[in-house]
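Every protein chain except one is present and positioned as in the full complex.
What follows is chain A.
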Amino acid sequence: MSDTVFSMQRVSKTWGQVHALRDVSLELRKGQVLGLLGHNGAGKSTTMKLILGLIRPSSGELKVFDHDPSAVESSHLRLKLGYLPENVSFYDQLSGEEVLTYFARLKGIERRQVALLLERVGLAHAVKRRVGTYSKGMRQRLGLAQALIGEPRLLLLDEPTVGLDPMATRDFYGMIDELRAKGVSVVLCSHVLPGVERHIDRAAILGQGQLLASGSIDELRDMAGLPLMVRGRIDGTRDALEQRLSQSGVALTRLNGNAFELAAPAGGKLDVLRNLLQSPDLTDIELDPPNLETLYAHFDGQSRKQETLQ
């Protein structure tokens, strides 16, 4: 069996005149975590629904675990999938345990697993409480427990960290890392995912139904060619340094105190750094490579610019 979990080849989805997705090609391998980024209406949910087999592509080829997910005989595929929809509110009048038991039974999983799952997402103290009394974060954890029923091989999580506090978000990413180590593939879907870089293998950026860029973070950085932001502090005057840097075409911005900031171009960043380190007065230096948020803003902005040009 191949390692490919799902593959999309030039997949399009249209609703009448609306192009929800245009010629998107994407692939995910076993044990990989894919961040699917895009603004509202960019095509994230459509992509998820296609993979889940809820809708069929208008054109192009889509395979999930080597099968057509929307085919009737593929319903067994669904046992391998876990899904957390955006903004799901479960049955308020049921307890967390009852909600999860219902979904577990529908997947043909024993009740014994329910307690374990609830404990795993940190809801062990609230199993008997009505979901109506849960906080937003607790509901999100319950949704996650639901997605984990039956040890799926592919997890599709739509805005999973919305409503989670920083501690819970950390726990969540810890869980993603654990699952990845076990060979589970994950698709994380979001507008922005602060601090997610370390937990994903690849990112795909969608805009207006098109795939704007995809690849590992490093590949995306190379593609974008965004500058490395450097902040530092210098003991004494900044004039000499400023002059030296301006020779290699880098402008220095003076911040308050003795601090400064500069943008080192992607190609010449090592030269700039060497230059900086030669200065004996340098007391502190801090590097800020372009993160996912900046990369996203870059690719999204680029596509919008093209749109207006056309």
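Just so we're on the same page, a contact is a pair of C-beta atoms (placed from the backbone, for glycine too) under 8 Å apart; a residue touches a chain by one contact, two chains touch by 3 or more; residues count from 1.
Throughout what follows, contacts and distances are computed from a predicted model.
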Of "Putative solute:sodium symporter small subunit", "Ferredoxin", "Uncaracterized surface protein containing fasciclin (FAS1) repeats" or "ABC transporter permease subunit", the UniProt protein name belonging to the chain not shown is "ABC transporter permease subunit"
The one residue from A:Phe90, A:Tyr134 or A:Phe260 touching the chain left out of view is A:Phe90
Contact with the hidden chain, among A:Leu52, A:Ile200 or A:Leu295, goes to A:Leu52
Chain A positions in touch with the non-displayed chain are 49, 52-55, 72, 75-76, 78-79, 81, 83, 85-91, 93-94, 102-103, 105-108, 146
